[in-house]
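Okay, here's the structure, questions in a sec.
In this view, the complex is presented without one of its protein chains, the others remaining in place.
Letters are used for the chains, namely A and B, taken in the order the chains are written, and counting of residues starts over at 1 for each.
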Amino acid sequence: MSLLRCEGVTKYFGGLRALDGVDLVVDPGEIVGLVGPNGSGKTTLMNAISGTFGINAGRVEFDGTDVTGMRPHQRAHLGIARTFQIPKPLPSLSVIDNVALAYTFGRDQVPMGRARQLAGDLLAELELAGKALAPVAHLNLHERKLLGIARALGLEPRLLLLDEVLAGLNPTEVDLGLAMITAVRDRGVAVIYIEHNVKAVTSISDRLYVLNRGTNLVDGNPRDVVADERVVAAYLGDAHADPA
Amino acid sequence: MSPMQVAVLQTIVSGALLGTLFGTIALGVTVKWGLLGIADFFHVSLTLFGAYVTYSLVSVAGLHPLATLLVTVPSFFLLGMALQWIFVRLEVKLFTSLLVTFGLFVVAESVITLLWSADTLTLRPVLPEWLTAPVALPWPLQQVRVLPPDLLALVAAIVLIGTTTWALRATRLGRGLHAMHQDPGIAEVFGVRLTRTAVLVAGFAAGTAAVAGMVVALKMPLSPHLPLHWLGVVVVSSLLGGLGRPLGALIAAVFLMIVQNLWALFYSPSWAPVIAFSFLLLYLVLQPLLTGRGLRSLGGAA
Partner (left out) sequence: MIRNARGRGTAGIVAAGLLLAALPAVSERTYVLTLGYQLLLWTTLAVSWNLFSGFANYPSFGHGMFFGIGVYTTSTMLTATSLPYGVAFLASFAVAGGVAVLLGLALFRSTRFRGDLFGLVTLVLAFVVATVVSNTSLLDGGTGVFVRAAAEGTLLDNSPARLYLTVLALATLTVVIAYLIATGRWGLGLTAIRDDEEVAESSGVNTYRVKVLTFGLSAGLAGLVGSPHAVFLGYVEVGSVFPLSIPLFVLMMAILGGTTTWFGPIIGAVLVTAAQQALIGQGQAEVSQIIIGMLLVVLILVCPNGLGGLLRRRPREEVTS
């Protein structure tokens, strides 16, 4: 059975149709890449899955449960975790408490002492242990993105939504990031991965979805998808507006 | 017309005219709040301060009521500019401004009590007859009487709110102000001088408080705690009319005062103050349901 099933997800912002009947399926333990030109609705879809806002039509089902009307924390408790396009570390908390928050308010509601312990272990795994007690203001961009992922993993999710976690990083950091995403998948966590860098996505994705203007354009095997002429046309049509 | 009909009509007209006074007071509040990001409770106190100054100028110095504007408007203009300059220099945020002007609001009551005593003061005995004798309205409302200060309130509202609405739409300063509100950085690139614009607008707002204060002094007995009773109507009209929209605030104030006066006519007047607040609470709670934009602040862009 599939882990996540989105059917006909539709979302309007005022009169603007950001998503128009998008379908998406994710199986347990697979990496699904989500690509598309700017404004194609990738982040909106991610927000619809994590529950940031309600949707106007369609349905989101997670692990056989209809989560369409659920609030974000309920979805987090079921096992949907996310990062943000611009990393949002909580500035009043130390690095370790940013992660402990997710453990102590997550599905198992671990007591604080234990949550800090688990958070420390996770930070060590991500090689952030040295900064565990530092305020988040001391972190650089790469470390902030790692912290975002650590906080998401603190929920012990079954589905991780990553929103452009590699944007703005140097090539070495990108390679490390890709390795980490694969490692997360190997622990049995399914990943939906939004990325502008199509090359990076195709290298690790099991399947690829292409959105265009809020609708499904193509999906399937990464190599076939990037060769699809509709995808090429969508990107070229956008090329002048968006050199990235 | 039956006596009841006349009473209802009279109540509606008086309420509407009182509403124009509150609309004029709300003018400064809504412009500063909506476009400068300063929630200024003190503006209401400033209006009463203007009323007391008018009182002293007329009763002690013997000035003509309208001539007091030559003194009060420029000095209030400077006062408003000075206050805004401090706010700009200290980079005061919206909430801090709310706290600071709320503090000044509380302080102002004590200052006025200290300067003019807590007793009720009224200009009525010293005013010329043309400012105190009721006037009949033209046909078909010839049975309705209004007082000259009420008509003065109407004129002040039309002139000030009309000018402001036009200036916000059509002048360079108005467009600069809107641009500044949208994005100060970009506005500056396009030549809007941020500090100067903000200080000028705040000065203008304080100037309108002086005008409204004059109307207040002619219209009603003065006492230090009046702002407490005005605050609700002024803030509620600003919010209902849409922050930054003087015309909206005027319409809301007129509407609220008509409803409040009608309520006082038929039911207990002591409950009337709750009406404005009930409208605000109703509006605030219902608005997100009506427009479905309650979660807009959370919605990420696509």
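One rule holds for everything that comes next: a residue touches a chain if its C-beta (ideal position, glycine included) is under 8 Å from a C-beta of that chain, and two chains touch if they have at least 3 such contacts.
These numbers come from a predicted model, not from an experiment.
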item	value
Absent-chain contact - pick from B:V8, B:L63, B:L131 or B:L228	B:L228
Options A:L101, A:L122 or A:L166, residue touching the unrepresented chain	A:L101
Sole residue of B:A7, B:L63, B:A82 or B:L104 that reaches the chain not shown, by the stated touch rule	B:L104
Contact with the hidden chain (one of A:L4, A:A18, A:A81 or A:L162)	A:A81
Chain not shown, touching residues in chain B	39, 86, 90, 92-96, 98-100, 102-107, 110-111, 113-114, 228, 232, 235-236, 239, 268, 270-271, 273-274, 277-278, 280-281, 284-285, 288, 294-295, 297-298
Residue numbers in chain A that touch the chain omitted from display	50, 52, 71-73, 76-77, 81-82, 84, 88, 90-93, 97, 100-102, 104-107, 111-113, 115-116, 135, 137-138, 151, 154-155
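Please note the rule applied: only the chains that are shown with their structure count from here on.
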item	value
Separation of mean Cα positions, chain B and chain A [Å, integer]	49
